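Written out below as structure tokens is the structure these notes cover.
All protein chains but one are shown at their positions in the complex.
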Amino acid sequence: MTEQASTAAAAGRPGLRAGRDGGVGWGLRSVVALTGLVLIAPTAVVIPMSFSAGDTFQFPPEDWSLRWYQAFFSSEKWMRSLLTSVQIGLLVAVTATVLGVAAAFGLNRAGFRGRGAIRSLMMAPLIVPGIVVAVAIYGVFLRWQLNGTAIGFVTAHTVMALPFVVTVMTTSLAGYDRTLDTAAASLGATQVTTFFRITVPLIAPGVLSGFVFAFVMSLDEVVVALFLQTPDIQTLPVQMYNSITLEIDPTIAAASSLMVTATTLVLLVPQFVRRKRSTP
Amino acid sequence: MSAPTASAPPVAATGGAGPAPARPRRRMAGWFILPATALLLVFFCYPLAFVIWRSFTDPSAGLGNYTALLHDGVSTTVLVRTLVTGLIVSACTLVIAYPYAYTMTRVGPRGRNLMTVVVLLPFWTSMMARNFAWYMLEQRGGLIDDAFSAVGIHGVVLLGSVPGVAVAMVQVMLPFMVLPLYSGMEGIDKRLLDAATSLGAPRWRAFARVYLPLSLPGVLSGFTLVFILTLGFYVTPALLGSPQESLVAQLIATQVSKLLDFGGAGALGTVLLAVTLLALFVVSRFANLSSTTEKAVTND
């Protein structure tokens, strides 16, 4: 079809372009490569460490073994903290997603005074210094006897995960073309049909990202969890923290490697899915 | 990460009113924000207010906790050390992140994707794993010590020192600097540099006179964000620092968990909060922090 040809031609003449090849010289290239290395490499050392055969944090290890993985999976303490973290993380992801998606909808669709203030409130848990949030929640939870309870962990983490969900959803809704609603109405669809057939499928990726962000955030959170912990309920990061400061237990290397691998997968999967969707 | 600015930026305020003329303001939609708002009020605002309240009332009403803070000989030192460390970390992060972010705007889409993934991975990988990694690198006989020993400098053990904490913090904070920088630079028309050189400016002067000033809002956002985050950072100093040279987060934690001194901790926390809000207020006058960082988080 000639039409395609002419659009291709149109795309091929965007006017004067910045000289891309001239932009990145070898000097800049090496600086960037070094920075990339600094970003990635330090975390990567936990992986060889996890295959160490030694009893200390000696790095690089002198002998290799799978003993720390075995220790991780056979230790009741580690497995319980993993389970705790996953359970809390899922609960947090569900509550934060429900509350955050609703809030983002409210912020996006409703016009009322004080919208800016509400938006700032939603973002505040990210800005208030982490230690202050932790101490504040700890102080109140002591009185409410929520320390060391699942409800305590879930509410605290939900508060901290909300900004992520709201941000992701706000962006997702801002990119949502409201003309589609109008178009659906003109084609005979009721508001309810439009919501379920047009809106929901289109914002689903945003909701999914929000869910994943909230889960990962909770799974990774240490500071509040350190304060809320009791011997009965400890999350995985808390157990990791204790294994460095109290126990010098190299099982943490196995735990870290597993965490790094898991978060990498969890984060890359949605990106991969999105890419698959957008390209034929 | 996203930051609210003290005064709502005009862009955000008008953002909702799009060009579509037909947008009935749905009153019902306003109710959707209630559950989240209620949760934040009860489990975030109230605890914060309570901590501030206690700093003035616990153990006795008045400014006792604050005068103690000034005169105990430790708190002020720790506060100053924290602020200085925060500034140094922010500056180092900026110097490292700037060329990286700049390059992200100059490479093709595939290179940019790769660079984004490289930034986002540490952004999301387990904080504990990263701190543990630095623990191993900085310990006696760790990789850093070994590397310096190999060139004849012995005994470079960063673990248990403020520089050790700072080095790890720089790495941990890099994503928070790169992302706002990038989203700021992305909006700069690259042809401006070409235009400046065509008008007779050498490449470096074109950069300094045209590009650098235009990238300042992003720089300001990134710098403030990193600075604020370092202030409240607890895990890295607690693991890699030492009690003798503690940062303010460690001091607060000790006061609460060991001494149950909520009044004293509250006073320190209030000071920290005040510094944070001040920094935010200052930067909000120059840059739209929330919009650049929101873009950064969602990677758009």
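First chain written, first letter: the chains are A and B, and each begins at residue 1.
One rule holds in what follows: a residue touches a chain if its C-beta (ideal position, glycine included) is under 8 Å from a C-beta of that chain, and two chains touch if they have at least 3 such contacts.
The criterion applied here is as follows: contacts and distances are computed from a predicted model.
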Per UniProt, the name of the complex member that is left out, chosen from "Phenylacetate-CoA oxygenase subunit PaaA", "Pyridoxal 5'-phosphate synthase subunit PdxS", "3-oxoadipate--succinyl-CoA transferase subunit B" or "ABC transporter ATP-binding protein": "ABC transporter ATP-binding protein"
Hidden partner chain, touching residue among A:Thr56, A:Thr193 or A:Thr230: A:Thr193
Of A:Ile47, A:Ala71 or A:Ala185, the residue in touch with the unshown chain: A:Ala185
Selected residue (touches chain absent from view) among A:Leu34, A:Ala71, A:Leu142 or A:Leu202: A:Leu202
Touching residues on chain A - with respect to the absent chain: 1, 3-4, 6-7, 10, 177, 179-180, 182-190, 193, 197-198, 201-202, 278, 280
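What we mean here is this: only the chains that are shown with their structure count from here on.
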Separation of chain A from chain B, taking each centre as the mean of its C-alpha atoms, in whole Å: 17
Contacting residues of chain B [partner chain A, same complex]: 1-5, 8, 12-13, 15-18, 20, 22-23, 25-37, 39-40, 43-48, 50-51, 54, 96-97, 99-100, 102-103, 106-108, 115, 117-122, 124-137, 139, 141-143, 171, 174-175, 190-191, 193-194, 228-229, 231-235, 238-239, 248-249, 252-253, 256-257, 262, 265-266, 269, 272-273, 276, 280, 290, 294-295, 297-298, 300
Chain A - residues contacting chain B, complex: 16-20, 23-24, 28-29, 31-32, 35-36, 38-40, 42-46, 49, 57-60, 98-100, 102-103, 105-112, 115-140, 155-156, 158-159, 162-164, 166-168, 170-171, 174-175, 178-179, 182, 209, 216, 219-220, 222-223, 226-227, 237, 240-241, 244-245, 252-253, 255-257, 259-260, 263-264, 267-268, 271
